[in-house]
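Questions regarding the structure given below will be posed in turn.
Complex shown without one protein chain; remaining protein chains in place.
Showing subunit A:
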Amino acid sequence: MRELPFLINFELKRLIKSRAISVFLILIMLVLPIIMNNLDTQETIIEKWYGTLQLQMVFLLILIPSMVSYVWKGYLQSFERAVILLKLTNRAMYIVGKIVAVLLFVSVYLFFFYVIFFIFYANKIPISILLITLFQVFLSIFYSITFSFFISFYLKRTVYLHILLIVYLVFSIYLNSPYFSIWFNPDYLQHQMTDLLFNVKRGIFLSIGILFMFGNVLLFKRRVNDK
């Protein structure tokens, strides 16, 4: 476990250095909300926010496979195996570090966006709504990352990951199932998010994400022992 912070730190550095990913994230987190906010509509602040959030999440979830592929090719390169893994006391931490790094990287962008958002709209949006929505956002991101890592063990090319995630996302929004959907129709989310049963179902969804995380560790261990 002692090496986990170093592994995360290094992968974060690599992600920060990827200009394309950073540009897309800035577009999604900053430019898109500014454009949406300046559209002349009759909507309330919350409605505007949900509209923006919907677009943000769709683009963000589509971007996640690119981030996953950037840090993890789906297989172990010879230097990863013989140089990095050889120096680790727990080799599974290598994949855990990558998953956590992608999660942290997206979360930092989200955090800054919502700090600014909260400063501007603190008295216009109830804090409880904001926090519950944010929980759903993080849940979706966590699930998409662990799911993308899991699939990357089988599908080597990033484009296949993208296609799969887009199909999954379309089905998610169409079905609006709390057990299955990575993201929802904003109206559905707005009405359901305070419902206890909905949140219990999302808890089950979270458990599936955690299972994917364990699955990633198991698949990784198998890859390490395979030649």
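Here, a contact is a pair of C-beta atoms (placed from the backbone, for glycine too) under 8 Å apart; a residue touches a chain by one contact, two chains touch by 3 or more; residues count from 1.
Basically, contacts and distances are computed from a predicted model.
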Task: Per UniProt, the name of the complex member that is left out, chosen from "Ger(X)C family spore germination protein", "ABC transporter domain-containing protein", "Heme exporter protein C" or "(2Fe-2S)-binding protein" - done: "ABC transporter domain-containing protein"
Task: Residue touching the undisplayed chain, where the options are A:30, A:84 or A:193 - done: A:84
Open item on the list: If the hidden chain were put back, which residues of subunit A would touch it?
Closed with: 2-3, 6-7, 10, 13-14, 17-18, 77-79, 81-89, 224-225, 227
